[in-house]
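Take a look at the structure set out below.
Note that this complex is displayed minus one protein chain, with the remaining chains in position.
Labels for the chains are A, B and C, by order of writing; each one numbers its residues from 1.
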Amino acid sequence: MVMEIVDILEKILILAGMVTLGFAIGMLFNGIARKVSARIQNRVGPPVYQGFIDVFKLFGKKTNISHGWIFDLAALFSVSGIALAFLFLPVAGYSMLSTDGDLFLILYLLAIPALGFALGAGASGNPNAAVGVMRALMSMLAYELPLVMVMVAMMVYYNTTSLANIVAAQANMQWAFFIPIFFIGALVADMALQGMLMEKPFDIPIAPHEIATGPMVEFGGKHLGALMLYKMMGTVVETTLFVDLFLGGGVVLSVAQYGWLAYLVNFAVWFVLILIVFLIAVMIDNVLPRFRIEQALKFYWKYDALIAIFILIWIFAGVKI
Amino acid sequence: MKAKELFPDAQELRKGRVRIELDKEQITDALKKLKENGYTHFVMLSCVDWIKEGKFELVYHMWSYEYKEHVMLSVKINRDGEDVVSNRELFPQIETYEREIHEMFGVNFVGNPRLGEFILEGWPHMPPMRKDFDTEKFVKDLYYKIPEVNEE
Amino acid sequence: MMKEYELFIGPNHPGVTGNMSYHLWAEGDKITRAETRVGYLHRGFEKLMEKRIWMQNVPLVCRICVPEPDVNEAAYSMAVEDLMGWEIPERAKYIRTIILEMARLSAHLLAVGGVAAALGIYTAAQWGIGDRDYLLDIFEQITGARVYHIYIWPGGVRWDLPKNAKELILKVLDYLEKRMPLYDDLIMHNKVFLRRSVGVGIVPKDKAIEWGVTGPNLRAAGYQLDFRRLEPYAAYDKIDFEVPYYPKLGDYEVLSDGSDIYTRTAIRMLEMQQSIRIIRQALKDMPEGDVLVKENKANKWFGWKVPAGYAYSRVESSKGEFGYFVVSDGGKKPVRVHVRGPSYTHGINVMETIARGMNIADFSPTAISLDVCPPDIER
Partner (left out) sequence: MKHEEWKKISRIMSKRSLWMVHFCTGCGAMEMPPVMTSRYDMERFGIFAMATPRQADVFLVTGYLAVKTLKRVVQVYEQMRDPKYVIGFGSCTINGGMYWDSYNTIKDLSKYIPVDVYIAGCMPRPEAIIDSFLKLMDMIDKGEAIGWQKYRKYYDQYKRNQKMAFEYRLDEVKPIKEDDKNES
């Protein structure tokens, strides 16, 4: 009985630690992204810990007005949703709340915080926010189609719907990335990732020059702080999903063989890999303009989805043969 | 045809600058005539306040890319509320200039539906560009007299 | 099913250049109606000028167009010289040419970067503004100020160029020429940029002249019309330069029927190359001599009387035709100075008309590519 309670407590502690780590990495990534953009733009840029300062400051601001309880709750909804999504992902081969059918679950969990965000923005009553929400939902629709198709292809290939199993199948450096067909799949998914991360050319929902940061228009102070946390954690979750799918979750050493050292090394590799994936997105962001929403739809559904269908057919054919 | 040929009493100020004095009624026809004869670029419409004569002088500036000539059509109207016909159908930008002159001088252009607040907002006094509006006195009476915020 | 809603672009909005606003009515993504709201920057310049003597107005006029103040000084000075009957010294003409072209370069860098930033390439804006700063450094060396130079005066220019001006300018020109290919790669050859800009924000070609469109925007519509050629001022009649216009886009491909965001940006890029060429020539051909007419030197501080008359002077600025209509009654102060800013037509009539049916996403890039600059609308 006592052992069970201790077990549960330990589990909760680890989960809390992981979530904190996720947020910390997200904040660090925000700083790194700004630093890298600054270097590309011939600037010095802010210190890498700028993300921490910004979030801390935003939570220290006073709330003068509110746009109703939906608006207040929405930000919280987003943050908790994304934190939950993070817990369902295998991080560096370590699965926290993974179950068997979790690849679909993660897709849903990724949609929930975005919907919360949209709900809050809608409650603010600003037309810019309304346009931004429309665009956000449309681009979500757009990038999820090729992404899901690639995921289905992977599920068929590895004969499992569990992300943890996919990661496990890629152990010993047999990453999906090195399989030619999934190398193409990774490129397709990377484009979808660009949309998920809201980086250019797919930062259509927040386009400052068009709709003044869209859904975030009316958010300020603590609400904006929560939203920033959501976005920062979002970068970690989305890049981790990519790394889990194609780069074996960053697992290089087997836990059974090396024990705690494996955890350490795996975490380091995972961190480097998500950083690389993220930096690629940031660099693309810095040299491209943004699409119009219908151009983004066309891009995803015409080119990205077409290649994804090709991958799907290839995999199904391969399975039959 | 050049402006000199269209309007024999045109006065050449210098090379490429022609000034024509007209009556109020002639202005629409003159603008049309010039537009048809190569003066296709409407430069601007300005207003001069000749307070001693009691007149406003409306100056329609046109330019011909063909003859490289700038024509100023000038019309004098009374300062005290004489109406002028709007020419906004001829060149769309005349509409904007008429809005400005209506606001800054108080000239009424008949047939322009967009007259009204354009640059200023909630201006309760005399149109500010008139010569009898003394901006320095106005500033001293208003902005300098607004009290400082009393911190106690 | 589509409901019409209102959207305010500005005055506090990243998508407007300066302090102005557009009031849009839209259905879905389509704009059904647009109204330009100006007046946020109205200072009553024309009223203030009537209260000041002719010379005191020079510091005022440069504040009418902030990104490119020198055109105002030049246009005002030319109008006054016209009334006074002054012929300015040859060297002053060349110096004016150099200053005006440098101003055009800096304004174009800002405009090209602005268009790119409106479409999302912030890097281009950062580079453009960063490079523009080197030009401002030269302005500072020559005139003593970064933004408002007050260097071109009625009767010539305020003082001669410093001795090392030539080397300084040539150094920056070399640097800029080296940077141009980078801008081409980042903006003009960027596939996504082409997607967003080709065939977007079209000013109808047949209406361009009637609507009073001038400057690079008119040339992008296919007219080779430039007031530097039509009515040469300063030393432009002695300098060999090209006027880029729509089908002749030089190194850039002709991808559309012209008069769109892409063509306007291409014209601006080409004009920058021409500006560099003009400055090089002017530096080479510049004669020695006085830079200010003697009449101005004698009594500039007490104010002179200007003969009665009407004068209109125009300058081809980076945005279009800048014109000064000056009326004098023979006194020490002007009776009326009226400024024709190029944005007056571009920003109000043209934008309001072409916005109908446009996608919301294209609105602000179009406005920025027309180089609408509010201070010269309301003055």
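Convention: contacts are C-beta pairs under 8 Å (C-beta built on N, C-alpha and C of every residue); 3 or more make two chains touch, one makes a residue touch a chain.
Fair warning: this is a prediction, and the values are worked out from it, not measured in the lab.
In the full assembly, the chain not pictured is in contact with A, B, C, by the touch criterion defined above. For the options A:Phe219, A:Phe271 or A:Phe291, the residue in contact with the chain missing from this view is A:Phe219. One of C:Glu87, C:Asp133 or C:Asp237 touches the chain omitted from the figure, and that residue is C:Asp133.
Remark: the omitted chain is touched by one listed residue; of C:Leu7, C:Met55 or C:Ala125 this is C:Ala125.
One chain is missing from the display, and on subunit A it is touched by residues 34, 38, 41-47, 50, 53-54, 56-57, 60-64, 208, 212-213, 216-221, 224. Touching the omitted chain from subunit C are residues 11-14, 18-19, 39-44, 47-48, 51, 59-60, 63, 66-67, 110, 125-127, 129-130, 132-133, 136, 146-148, 375.
By the touch definition given at the top, subunit B reaches the unshown chain through residues 119-125, 128, 133, 135-136, 138-139, 141-151.
Convention: only the chains that are shown with their structure count from here on.
Because contacts link the chains only in sequence, without closing, their graph is best described as a line.
In terms of the distance between Cα centroids, subunit A is separated most widely from B. Inter-chain spacing, taken between the CA centroids of subunit A and subunit C, is 45 Å. Remark: subunit A and subunit B have CA centroids separated by 60 Å (rounded to whole angstrom). For the pair subunit B and subunit C, the distance between mean C-alpha positions equals 24 Å. The touching residues of subunit C, counted against subunit A in their complex, run 5-7, 13-15, 29, 116-123, 126-127, 130, 186, 190, 192-193, 195-196, 359-365. Interface residues of subunit C, counted against subunit B in their complex, comprise 38-39, 42, 44, 46-48, 50-51, 82, 209-212, 214, 223, 225, 230-231, 309-312, 314, 321, 323, 325, 327, 335-336, 338, 340, 344-345, 348-349, 353, 378.
Within the complex formed with subunit C, the subunit B residues making contact are 13-14, 16-17, 19, 40-44, 46-50, 59, 61, 65, 68, 70, 72, 91-93, 95-97, 118-121, 128-129, 131, 133, 135-136.
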